[in-house]
Every structure is written in C-alpha cells, then in structure tokens.
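Take a look at the structure below.
A protein chain is absent from this complex, but the other protein chains hold their places.
Letters are used for the chains, namely A, B and C, taken in the order the chains are written, and counting of residues starts over at 1 for each.
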Amino acid sequence: MINKKVPSATEALQGVRDGMTLMLGGFGLCGIPENSINRLVELGVKELTCISNNAGVDDFGLGLLLQKRQIKKMISSYVGENDEFERQMLSGELEVDLVPQGSLAERCRAAQAGIPAFFTPAGYGTEVGEGKESRDFNGKMHILEHAFEADFAFVKAWKGDEAGNLVFKGTARNFNPVMCGAAKITVAEVEELVPAGELDPNSIHIPGIFVQRIYQGAAYEKRIEQRTVRKRQ
Amino acid sequence: MINKKVPSATEALQGVRDGMTLMLGGFGLCGIPENSINRLVELGVKELTCISNNAGVDDFGLGLLLQKRQIKKMISSYVGENDEFERQMLSGELEVDLVPQGSLAERCRAAQAGIPAFFTPAGYGTEVGEGKESRDFNGKMHILEHAFEADFAFVKAWKGDEAGNLVFKGTARNFNPVMCGAAKITVAEVEELVPAGELDPNSIHIPGIFVQRIYQGAAYEKRIEQRTVRKRQ
Amino acid sequence: MSLTKEQIAQRIAKEVKDGYYVNLGIGIPTLVANFVRDDISVEFQSENGVLGMGPFPYEGEEDPDIINAGKQTITTLPGASFFDSAMSFSMIRGQHVHLTILGAMEVAENGDIANWKIPGKMVKGMGGAMDLVASAENIIVAMMHTNKAGDSKLLDRCTLPLTGVGCVKKIVTNLAVLEVSENGFVLKERAPGVSVEEIQDATLGKLIVEGEIPEMIL
Partner (left out) sequence: MSLTKEQIAQRIAKEVKDGYYVNLGIGIPTLVANFVRDDISVEFQSENGVLGMGPFPYEGEEDPDIINAGKQTITTLPGASFFDSAMSFSMIRGQHVHLTILGAMEVAENGDIANWKIPGKMVKGMGGAMDLVASAENIIVAMMHTNKAGDSKLLDRCTLPLTGVGCVKKIVTNLAVLEVSENGFVLKERAPGVSVEEIQDATLGKLIVEGEIPEMIL
C-alpha cells in the first residue's frame, strides 16, 4: 500500500503557487473542498485559473478567493449567485470562460484518462463552438473539445483511506471523481480518513492511484444553498 | 421506479436476430453473461458480430457460439485459448478485428456516453493505426477511434435490482459496466435480483437507466481459466 | 384564457410517458413533476448526479449532500442512484434520458433555441443546457408565449446567442401547443378560450394552421 496521508491542509497544499491552474470539485456548495479552499485563502496565492463548475457564493466556497482577488480566470458552466463575481466580471478584472457542464465534466475525465480530445454535440452552432473544429457523425454535427491541463486538483470525498481510495456521498460526488488524476497533483480531503483495508474494494469510487495526497478535513460547514422542504402532514 | 425485470433469458433475448452486432461483457471467462450466451446458442441466431474482449474457450463462453458457427466476426483484443476459434480464423470462416484492450473499452464507453470519436495514442504507428486519422497532441501522436455501434449488449452483474441498477463483484466487473447503454438494448443478468431500494444508491456501479432488461441467471458455473494457488505453510 | 405556469406544466405532464427518464429544467419544467399521472412509472434525472429524485425532504431532514441541479435539497425514491458528472452527462449525451423539458427566452421556427445569454447583461452561464439541447431526442420547451415587454418568443430566427440549433421539437406556452416542422411552427392545440388569431398575433415566426385546432385538455 502506497501511503498518501498527510497531516493537514498545510502539507497537502505544498507547492501551490501564483499563476497555477486549479481544479476544484463540487456543484454549487455541495461537495466543495472547504478545507483546501480555506488554505488557499490563507496562502494568498494569486493569479489563479480555477476550473470549477460554479464559483461559490459571496462568503463561501470560491467566493472567498474572489473576495481576496486571488482568481484571474474562472472556467465554469454556471456562475450566478455571487455579487462579487459579477462585479469583477463586469469590470473586466476577472476573465470567465463558460463551458457546457457536460463538456466541463468530460474534459476533466479526458485529462484523467489520457484522451487529449473528443467530439461532442454540445455547443455546436453556438458561441461555444466558434473557432472549434466541427464534424458530422451520423448526420449530426459535433465539435472537438480538448482535455484540461491543470496543476492541482482539489476534491472532497466522504470517506477515504491512507491508500488514497475515495468514496463519495450522494450528490456531493458530482465533479470530484472526474477531477481526480486530471491534474498533476490531486489533493483529496475527506470527512473520515480510515486505515487501508477498511473500505470495501468493490465500492471504491476513485482508486488511490488517482490521488497524490489525502487528509482529513478539520471541519465541514456544508452550507445549504437552497433549503427546500415540505411540511409534515 | 421503472421496472426492468423480465422472468428469464427467454424474454430478455426477445428481438435478437441473425446478423446483429452484440456486445458481451467479461474478461476471459470472468464475469461473462453465461445465461444469455446459453440462450443465444438455443436461439441458433447466426451471422453475429460479437464485440467481446475474448472469445471464450472451446466448450465455454463464446466458444459455445463458435462451435455452432453462429459468429461471423469477432471484435476483440485477445483471442487465444480456443482451438475452434483458431481453426475458423485460419480457414477464413471467421473474420477477426483485433482492437487494443483500452481502445476496446473506451469505444464501448464512448457509445454509452454519446461521444462519437476520441483520440488515443494506442496503436499509432502500428497496423491498428493504418488508415486512421492521426494527430499530434503535445508532441505525441494519437489516432482517432470511433464509438462502437451495437444492437444488444449482454452483461453480467453480481447484484441487481428491479430498476436495473447493477453492482459488480471483483474483477468480474471488467467490460460489463462500459457496455451498459452502449447498445440499443442492454440485457443484464445477475446472480441476485433484489427489489428496488435494497441496493445502496451510493454504491451502484451502473444506474438502471443504462439497462433495458434485467433477469436473474438460472445458474452460474463461473469456470476458472487458470487456477493458481499457493500451498499453506 | 391563457394558461398559468402551473397549467403549462400540467399540459406538458401529458407528454411524459410510462417508462420515461426525464430531465427537468429550472422554473416551469420543475412543476411538471407535480402533474405526472401516478399510474405510470417515470424517473427524474438531475444532471448534478442523481436519478430517481423524490419530493423535497420534511423539515429537519434536509441533507446538504443531496440536492438537485437547482441546488435545492431533495430526497430520493427506492431504486435511486448517485453518480459523477461524467456519467450524468453520459446519460444525457448518450440519449438515455428520453425527455428534456426546459425553459427558453426565444425559439425559432427552425428549432433553434436561446436561453442562456442576453448581451450586455450579466451572463450566468449555460450550465447543462447546451449538452441537454444538443443531445436530447425529445425536447419540450415550456415558456410564456411572449416576454414581459409583450414581444413574441416564437421567432423566425433567434436574436439572442443560441443554446442549440434545430433541436426543439415541441413548445408548450400559455397560449398554445406547437410543434416545430421543416416549414415552421405547427399549431396543434389552443389554450382554452384562446383563438387562433390571438396565437397568430403573438407569434412572430411562421405559424402553420391546418384544419380545426382543438382546445387543450388539461
């Protein structure tokens, strides 16, 4: 067993520098790497390019990095819910590259899988397809999309073991698995870190080979973005 | 819950006809759809094109279909271990298309995922790459490979539920998950079929949306191809 | 009398067939789930990674790790499954989801749709909409026939940046049910009490009216 465990976010984020490209898991505020984001804020690294489906809210998630002007460019599919984001984007401080959600996921997965490029119908005939190679397959037009390149991927799992194996919970899975192994270094934070052998090898979502560093998150706020409930009868 | 359960292989294989292209899961004899193969033998359908990593042994797995001359063409990565296969191939009765194992898997997955084509380095500069489009990405040559098209996919899982959700065991997983949803109709046979709600939604390998019909296999031989053991001290 | 948003959803629910996997967009489409007949089997997929969505949780039972694509807390039904974003879009791109229902700002008579961007305004992004419209075999647009300024949303050509080309098959508005044909919008049903003329007046794209147009049955 190759041990990937590090004591905390401090060690896990060694080597993160200004100007790097980072992948960050999560959908909305669900399944985001809270502890790694907090550490990025502490480190104060700047000029970051962040590949993340969303950009957090004003005071949580990637919004924390936006508040401190640490992000140069966002590559996302949907970036509402964030006033500071809007301000920086409209003022031109922040560069934004909008990517269809499925292409965003597949471009991460392609990087993980050593697939440099693939064809998808999403975005053909729209701004997204402009300047991209297009081709007809079975009578339907597709565009060529490329794998992302990133320096670090920060993901959050429910459980993990010292070998770096990860198990996700519910829809907090989302982009986290496809970012593992999609960057030069993948850092996983988990709610519960167990010794190797405790996770069922049959039920591991991401094998440890895709993860370079794993640590137990200090605490999780897990903020709910849209609390919707029904009344008990 | 959309119920995918059918009583047996008989109903599950309704619509299989001469000349069709079939995907069959399994690696060697591990995780092969034994009951569906037996039913294909019973049906006596002919001129089949089979996409399967291997071709069974003389008297088990796809070897049973070869014995009865039901297969016109095999698309596989490795086809040793089978005398009848060798005879038919050398005599020209059987057409064989050899595909690198990773490309075989990815071409199935591409069909499942609606990706018509992707670039891979495997096979560049070899017979496999002949006549295929090639391109340099980051200083390395790749070839363009296409998604498979198939009429039926026959897979075998460990457990399944009525909604068609599947869980695989050990290395019997192999090609089975990537073939689900990669053909027009996916037929899953399972060792244990349970009511919907009994499988942990977090631990499902293949969601039921990729499966059109599911049935409990009548019996499983699970033959071991290479029994290797060590002596107890 | 033009339909309410609930009634639009109610009419669209009739298009949901037994055995369908359905993806519902935000807004009116979300309401469709409330009107699906309970004698048929349907599963709802949400592109953030869940199949088999159930109703909202009871108060106090919200789980921050279980949400839908609108970021709302949800529950799941027996037979549900969770999966990653790549597999979620394998379901969509691979056409395993049978029906996609989504809103639009504009639809053109050739099936083009625009629903993600207004030049000069803050752009939030397309989310999964471009994958959905480019992939789905069966797309129903749920929207008001005209915008707040009273301008038609059914055009000869979209004026806003496109989400997808030639992909919309059917449109249900507060005034009518229409299908997209090679020649334009084919009027299929009128909202109760709404005349063909009213629909024609509210439609800028080519409207094809053949024979008697029945009123919708909700």
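Heads up, the rule we're going with is that a residue touches a chain if its C-beta (ideal position, glycine included) is under 8 Å from a C-beta of that chain, and two chains touch if they have at least 3 such contacts.
From a predicted model like this one, the values you see are computed outputs, not experimental measurements.
Asker: Using the touch definition given at the top, which of the shown chains does the missing chain touch?
Answerer: A, B
Asker: If I consider the whole complex, including the chain that's not displayed, which of B:L13, B:L48 or B:A105 touches that chain?
Answerer: Missing-chain contact among the listed residues: B:A105.
Asker: Would you indicate which residue among A:V6, A:A196 or A:V229 is in contact with the undisplayed chain?
Answerer: A:A196
Asker: Going by the contact rule already stated, which one of B:I37, B:I71 or B:A122 would touch the omitted chain in the full complex?
Answerer: B:A122
Asker: Residues on subunit B that touch the omitted chain in the whole complex?
Answerer: Given the touch definition above, subunit B has residues 27-31, 53, 76-80, 86, 89-90, 96, 98, 100-106, 108-109, 120-128, 141, 158, 168-178, 205, 222-232 touching the missing chain.
Asker: For subunit A, enumerate the residues touching the unshown chain of the complex.
Answerer: 1-3, 109, 111-115, 161-163, 165, 181, 195-197, 201-202, 204, 207-210
Here is the rule we use: only the chains that are shown with their structure count from here on.
Asker: If each chain is a dot and touching chains are joined, what shape do you get: line, ring, star, complete or other?
Answerer: The chain contacts form a complete graph, every chain touching every other.
Asker: Looking across all chain pairs, point out the one with the most C-beta pairs in contact.
Answerer: A-C
Asker: In terms of CA centroid distance, which chain is the most far removed from subunit C?
Answerer: Centroid comparison gives B as the farthest chain from subunit C.
Asker: Could you please state the distance in Å, as a whole number, between where the Cα atoms of subunit A are centred and where those of subunit B are centred?
Answerer: 32
Asker: Provide the C-alpha centroid distance between subunit B and subunit C, rounded to the nearest whole angstrom.
Answerer: The separation of the two C-alpha centroids amounts to 36 Å.
Asker: Hunt down the residues of subunit A that sit against at least two other chains at once, touch-wise.
Answerer: 106, 120-121, 168-170
Asker: Give the residues of subunit C that touch two or more other chains, as numbers and ranges in rising order.
Answerer: Within subunit C, residues 82-83, 86, 89, 92-93, 135 contact more than one other chain.
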